[in-house]
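One structure follows; several queries about it will come next.
Omission of a single protein chain aside, the complex is shown with its protein chains in their original locations.
Chain IDs A and B follow the sequence of writing; residue 1 opens each chain.
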Amino acid sequence: MYSIKRHPYFFMSLFAPALFLVGGLLLYPIVNGIWLSFTNASPLRPTTDFVGLGNYVYLFEDPQFWDVLGNTVFICSVSTIFCTVLGLIVALLLDSGIRFVGFFRAAVFQVWVVPWIVIAILWGWLFNDEWGIVNHFLRSIGVVEGQMAWLFETELAPWVVIFAYSWRAVPFVMVIALAALQGIPKEIQEAAEIDGAGYFNRLRHILLPLLQNIVMTAALLEAVRFLQEVTIPLVLTQGGPIGATNVLSLFTYKAAFTEWDFGLAAAAGTFWLVFVIIFAGIYNRVALRKSA
Amino acid sequence: MTQSLTMSRRASPSRISRTLRRRANLGMIYVCVTALVMVMLIPVGWMLSTSFKPLKDVFQIPPRWIPEVITFQNYAAQFNEVLGTLTLNSLIVAVCAAALSTFVGAMTAYGISRFRFRGGPVLMLFFMGSLAFPVPLIMISLYGLFVKLGLLNTYAALVLGHTAITIPVSIWLLKNFFDQLPREVEEAAYVDGATPLKVFVFIVLPMARPALAASAIFVFVVSWNELLFGLTFTSTTDMRPLPAGITLIFLQEFEGAWSEMMALAVIVSVPVLVLFFFFQKTFLRGVTAGAVKG
Partner (left out) sequence: MANVQINQVRKSYGPVEILHGIDLGIKDREFVALVGPSGCGKSTLLRIIAGLEELGQGEISIDGDVVNDLTPKDRDIAMVFQSYALYPHKNVYENMAFTLKMRGAKRDEIDQKVRAAADALNLTDYLDRSPAQLSGGQRQRVAMGRALVRKPKVFLFDEPLSNLDAKLRVEMRTEIRRLHQDLEATSVYVTHDQVEAMTMADRIVVLHDGHIVQQGAPMELYDRPATVFVASFIGSPQMNLFDGQLQHSGGRAALTLTDGSGVDLGGRFAPTDADVTWGIRPDDLSLCAPGAGVLQGQVAVVEHTGGEVLVFADTAIGNLCVRAPARTPVPRVGETTGIAMDNDRLHLFSRPAGQRIAEIGV
């Protein structure tokens, strides 16, 4: 609408604050962070030296780092699949012509603002081996006898994290999918019904294809957010037991601010960044339907 | 073959049985929805239930949903100076971050939306991509920067940190809104004699109130949640926000007092839940505006 030529000062003043903030708080840190990954920077050391790929070599030779990557990919991908499928199902149910949609939606959506620190405390109680309600429920339906030590067994602890992540993210996917569903003109579904398509055919041939891009984008956003998430592993499981819930975000944070090895942490962070960019690029090609 | 069979069967029954079928289907959907919503709400319900029980009743087997004895003792025990300070710190930081991120976000979003220039799409791509910037990686350089600027252990460090990680979403949310806003209204103001700055301040910002609110709520919730900046950039209780303070203080003193922990959890959730209930519709519209557009 406006041209830069005619309103140069207005243009500049609109962008100046963001340039300052984003430049100083995002662009500089990321560029500087990538640079640090090639150094042995540490607040504990008086000088910083260039070490080339040293940090990366160290990381990739460290079996613990590979465990961390495995945990991260496992926890994030399973959580993403869970929350996407569940969120989609809830949205489809809510859009099937029932009443009180606003009420149900609000009831679920509020979960999305429950603070992570609260979830960390709450999950410790729900999954308590002796008194936890989860174990009680499993015992009462006869699935297990005795106690499942959710937080103390390497097989089980990642699932506690996954349940927390999925639970917290279902509302986001639901809200996005529901809004998209409500945006599909009712006539399209009615036309399909007249053409003789039952509900599952409509779902397969009309609704899901129309939802695909939005839901898959929401899933990617959640996956990226799960990668950033650190409260549950840090507070609830402390990465344990025996590193079973040690994820990349926790590993990087601890390398930087517990061991004060900025160089190594920067290398882990840079690897993480590159991994996300490549993954998002591939995902974009595979999961998103190109609009004709 | 099977397809045509089921189709003909579906078409044949009389109207009455069709209505019945519809009703039965709808009934099933209500049951499923209610069950799913219940499952989603069980953790919150259990948190509330436990928080009102005396500690000895917490370990009852089988567990009781409605407490036998209701006590407010667990809440009363939380009202101390430390929690008060932490809450106040969190409030100050979250409100400042919400204001800064939303206001600067609105300016940037408006610029991208209304000026046609080659850098616009590139900027948007950068902002969206920056959501994937690993927070610990950013923190390394921010730490050095804040040390140099003498901002460690101040609200400013937290506000700036939280603004950095939320401003891309604020910009995205507001740009979607501005893109959908009819330009004729602004053109009318422009023809009416307002300068672009006046158009922005007197016409656009008032019209954008719902989107500004959605952005502010989003930033507030993220800030209220954020743990790592709080742990790293503050060092004393009088500056610490809630998540960091709880991790460092309350969880260290915690001795299996689950009912008190649940009361604490409820108290920490209350501000964001209240905010959510008042602005639910606005927030929803803001978050989903981009999705519906595609």
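What we mean here is this: contacts are C-beta pairs under 8 Å (C-beta built on N, C-alpha and C of every residue); 3 or more make two chains touch, one makes a residue touch a chain.
Everything quoted here is computed from the prediction, not taken from an experiment.
Every shown chain touched by the omitted chain in the complete complex is listed here: A, B.
Touching the missing chain, out of B:I203, B:V219 or B:M239, is residue B:I203. Of the candidate positions B:I42, B:A194 or B:L248, contact with the hidden chain is made by B:A194.
Although one chain is hidden here, its contacts on subunit B can still be listed: residues 182, 184-185, 187-195, 198, 202-203, 206-207, 209. Annotation for subunit A: contacts to the undisplayed chain at residues 1, 3, 5-6.
In this text, only the chains that are shown with their structure count from here on.
Centres computed as Cα averages put subunit A at a distance of 14 Å from subunit B.
Those residues of subunit A whose C-beta lies close enough to touch subunit B in the complex are 1-4, 7, 10-11, 13-15, 17-18, 21-22, 24-26, 28-30, 32-33, 36, 86, 89-90, 93-94, 96-98, 104-111, 113-119, 121-123, 125-126, 128, 130-131, 133, 136, 140, 167, 170-171, 175-176, 179-180, 183, 196, 198, 213-214, 218, 221, 224-225, 227-228, 230-231, 234-235, 248-249, 252-253, 256-257, 262, 265-266, 269-270, 272-273, 276-277, 280, 291.
Here subunit B touches subunit A in the complex through residues 6-7, 10, 26, 29-30, 32-33, 36-37, 40-44, 46-47, 50, 58-59, 61-63, 100, 104-105, 107-108, 110-111, 114-117, 127, 129-145, 160-161, 163-164, 167, 171, 183, 186-187, 195-197, 200, 221, 224-225, 227-228, 231-232, 242-243, 246-247, 251, 258, 261-262, 264-265, 268-269, 272-273, 275-277, 280, 284, 287-288, 291-292, 294, going by the rule given at the top.
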